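For this depiction, one protein chain was excluded, whereas all remaining protein chains were kept in their positions.
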Amino acid sequence: MTEDHIDGNAAGGALSDVFAVDLTAATGQCSSCAQSLALAEALLYTQAPGLIARCPGCEEVVFRLVRGPGRAWLDMRGMTCVQFELADS
Amino acid sequence: MLSAGPTPQISTEVWNFSVTTETGEVRRWNWAELNALSVERTTVDLHCVTKWSKLATTWEGVSLDTLLDGVETSAEYAVASSYGGYTTNLPLEDLLDGKAWIAVRYDGEPLTPEHGGPARLLVPHLYLWKSAKWVRGIRLLNDDEPGFWESVGYHNYGDPWREQRYWGD
């Protein structure tokens, strides 16, 4: 294993810039290998023009997030059926 | 030091580089074959999209003019792909006329894996994410095909002089 990644948890700030719920504890399935994972468990690469999260099982990309001035782009095609904990109101 | 994933560790024994045309014709070079071509030295400025520019960096590599010499193509676009799965797209003409190299040495030293070695694409007139590290091939295409960053917000062309960072810039 290489040392150049951190945990998906560290993407929490950038994701909560977009979403009103905490996404790091949300779980989903890797579209490539079907492993279930919490976003916090993804391997996060930050030394790049955006954030890239990879599956801990197969290392395929599960999500990519780019933040520009006044805009953000999120590609989550690497993850299917994301489940959140939501309080009923 | 930009990387979108684990740093690929590719030995020069297994490394190879290919050019694939829009009709599926493939040219391939192994490490010895690539290094037997004329290796040019070039001193260029680099522009990283996140912050910095690095002036007067010295590279050695094989010009894409040499690698594409005699290739039959009417393609207008190209996609470079890397070991590890990274891709980036650019117009074919931006690879020609002394504007791009497959670089094998930086500052007189072989490229380390962290710097994109054994070989990386060097296209200094565009933002640095276009200079794909760990390059393994270039496909020539009739239609443009956005790469890894170009498909998630980054500018399709990426001219630093026009500050083309994001979509619509």
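Order of writing sets the chain letters: A and B. Residues in each chain are counted from 1.
In this section, a residue touches a chain if its C-beta (ideal position, glycine included) is under 8 Å from a C-beta of that chain, and two chains touch if they have at least 3 such contacts.
The working rule: contacts and distances are computed from a predicted model.
UniProt records the chain missing from this view under the protein name "Ferredoxin-NADP reductase", selected from "Amino acid ABC transporter permease", "Ferredoxin-NADP reductase", "Xanthine dehydrogenase family protein subunit M" or "Cytochrome bd-I ubiquinol oxidase subunit 2 apoprotein". For the omitted chain, the shown partners it touches in the full complex are A.
Interface residues of chain A facing the missing partner chain: 1, 3-7, 9-10, 12-14, 16-22, 24-25, 38-41, 85, 87.
Basically, only the chains that are shown with their structure count from here on.
We define each chain's centre as the mean of its Cα atoms; on that basis chain A and chain B are separated by 28 Å. Interface of chain A with chain B (complex): residues 2, 4-5, 45, 47-50, 52, 54, 59, 61, 64, 66, 68-69, 71-75. Chain B meets chain A in the complex at residues 1-7, 49-50, 85, 129, 148-149, 151-154, 165-167.
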